[in-house]
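What you see is the complex with one protein chain gone and the rest in place.
Note that the chains are named A, B and C in the order they appear, and that numbering of residues resets to 1 at the start of each chain.
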Amino acid sequence: MGAPLDSAALQRLLDGSPFSRACKLAVRAVDPEQGKLTLSMPFLPNFARDAEGTQFHGGPIAALIDTAGCFALVMQLGQGAPTLNFRSDYLRPAGGALLLANAVVRRAGRTVGVVDVDVLDDADRLVAVGRGCFGTRA
Amino acid sequence: MGAPLDSAALQRLLDGSPFSRACKLAVRAVDPEQGKLTLSMPFLPNFARDAEGTQFHGGPIAALIDTAGCFALVMQLGQGAPTLNFRSDYLRPAGGALLLANAVVRRAGRTVGVVDVDVLDDADRLVAVGRGCFGTRA
Amino acid sequence: MGAPLDSAALQRLLDGSPFSRACKLAVRAVDPEQGKLTLSMPFLPNFARDAEGTQFHGGPIAALIDTAGCFALVMQLGQGAPTLNFRSDYLRPAGGALLLANAVVRRAGRTVGVVDVDVLDDADRLVAVGRGCFGTRA
Partner (left out) sequence: MGAPLDSAALQRLLDGSPFSRACKLAVRAVDPEQGKLTLSMPFLPNFARDAEGTQFHGGPIAALIDTAGCFALVMQLGQGAPTLNFRSDYLRPAGGALLLANAVVRRAGRTVGVVDVDVLDDADRLVAVGRGCFGTRA
């Protein structure tokens, strides 16, 4: 377990992943002491669920939840935290220019960590919630 | 509730979604009577989790699970089946040229349906399992 | 959808269920406006996971999560809310004289509702978290 990572270091990690870079994931806020991290994801044309192109498909939302949950632990622990499993619940259709994922670490144990993620649209509506379990052994 | 959809109709629905089309999701097998559907997803450069580019990021795998689960019900019911929630468990690193998602409907009730999805790599290794709950009211 | 239920009405519903009564579930706090409900469950001898009898088995904790999630919606909606699915994550061994389950409704939609449940021991440690999806049609 290393030192907590700051915003710039986390952004470099995100940009080092072709998938996260393609999704234009950006670190918006970090609070290692509270175990809180916020990522944003813009509405890219390829994220549209239907031909109208006004709503996010659930797939990119799940990917955002997965990554925000993982990175909240990476931030705190200063090491990788592979996703073991996660759950996504979709609460409302998600449109707008971008989504924000607020992740909060509920528990960082020796073997696994558990993180909650709330996903908000650009009008601050809660559109989805996620909960994941990640490996925490160095 | 309409008539079951065949492979060509399901592929048209997939292609009508910018996200599913961008992920090059393809219908590989359908069995409406058994509630079984197989989708494939190739390894696109943007799906790589790290710079080496040899492994799928968990995000596209979750999107594949979500879509395969939904489409198994769409196939059976001949109508939309919006994702309410799903769980993804990652069992092994996932590489290779493509992934196959085998979805099977466990229950198609009046309000919700439950679908299991096994994800295999091109060497037939089980790399992830998913389980989702979808709305089934017309 | 009826009027919100108060603490006494919810306790009567709990006591009308042989299972909830046997578990000695008790309503501790209600806040229909905020969608918040707290239930307690004492450590009964039959809840012990091992012969030492100092820790709750995960089974009763799951049952507590399920019931607290369901009853948070029952409180708000004034009607039944059958469990469709839920997830339990165990964060720490759970001992002590009783557990408190703090449930909060994240979304009460026309078809389903989603509720989060935090489970605390009598020293106010977070021992488990739950998230459930419940039917909300009258």
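We take it that contacts are C-beta pairs under 8 Å (C-beta built on N, C-alpha and C of every residue); 3 or more make two chains touch, one makes a residue touch a chain.
Small disclaimer: the values here were computed from a predicted structure and weren't measured.
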Displayed chains contacting the withheld chain: A, B, C
Per the touch definition above, residue among C:Gln11, C:Thr38 or C:Asn85 touching the missing chain: C:Asn85
Of C:Gly35, C:Pro60 or C:Gly95, the one touching the omitted chain in the full complex: C:Pro60
Positions on subunit A where the hidden chain makes contact: 84-85, 87, 111-112, 114, 133, 135, 137
Positions on subunit C contacted by the hidden chain, ascending: 16-20, 22-23, 45-51, 53, 57-60, 62-64, 66-67, 82-90
Hidden partner interface residues of subunit B, rising order: 87, 89, 91-92, 106-107, 109, 114, 116, 126, 129, 131, 133
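The rule we apply is simple: only the chains that are shown with their structure count from here on.
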Interface numbering overlap (same over half, different under half) for subunit B and subunit C: same
Central chain of the complex, centres being mean CA coordinates: A
Whole-Å separation of chain centres (CA-atom averages), subunit A against subunit C: 28
Computed distance of Cα centres, subunit B from subunit A, in Å: 22
Distance between chain centroids, defined by C-alpha means - subunit B, subunit C (Å): 33
Multi-partner residues of subunit A (at least 2 other chains): 87, 89
